[in-house]
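What follows is a single structure, written as structure tokens, with notes after it.
One chain of protein is taken out of this complex; the other chains stay put.
Entry: subunit A
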């Protein structure tokens, strides 16, 4: 592996998130280093997805600081987080069902398209040139994910595994610095999981993208991640390299219950 893990790129400090009286996240701190694969694990309802939603601005934590590239991040909307280079995929696939695979991934290029409405309306030179340029990038992603044969198919018609791949493709089209993956392998069979693992590692390796992923398959998590943070009932109960976490009595207790 050629990649080198760099400095801290994202530092979450004492994050607390409440919905009314429910504490979704309580005083959670952890950091993400550049180019690493960081996993968030925990039982159902532990607050993993909430954590991702905090990172990309869907939820706004009541307490705590988010340091992104050494600067404190202001309260921001999801599209602002996107423009700072944070992309994500969704647990229950949130693709644009009426659009083709190509259009879905092209939508990921949205932030990079500069030509204005009038140019687009008349399909004039710069707009067309831009469209072709981005199409090239998108085709690279399509090649990378090996989905050439379905590029013109509406995503609603695709099987689940391929939809997950398109979801990843759409996030990659943003050329993100941090890629948040919410259960990229949920509901897949072994081969599909292997493919997905390969794609994730390739993204990390080839593009140097920092990856934060949530996953339930412990085999996968322990295999591909550099460091793991463990949540339970909105609290952090473990943090470290996979082997450390696996050996931690608290983590074992959370997963298997006391008395084992």
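As a working rule, a residue touches a chain if its C-beta (ideal position, glycine included) is under 8 Å from a C-beta of that chain, and two chains touch if they have at least 3 such contacts; residues count from 1.
The definition used in the following text is that contacts and distances are computed from a predicted model.
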item: From "acetolactate synthase", "Chemotaxis protein CheR", "Branched-chain amino acid ABC transporter permease" or "NADH-quinone oxidoreductase subunit C/D", the hidden chain's UniProt protein name; value: "Branched-chain amino acid ABC transporter permease"
item: Given A:117, A:190 or A:256, the one touching the chain that is not displayed; value: A:117
item: Residue, one of A:46, A:171, A:197 or A:251, that touches the chain absent here; value: A:171
item: Given A:12, A:25, A:39 or A:82, the one touching the chain that is not displayed; value: A:82
item: Where the missing chain touches subunit A, by residue; value: 56, 58, 77-79, 81-83, 87-88, 90, 94-99, 103, 106-111, 113, 115, 117, 120-123, 127-128, 131-132, 135-136, 139, 170-171, 174
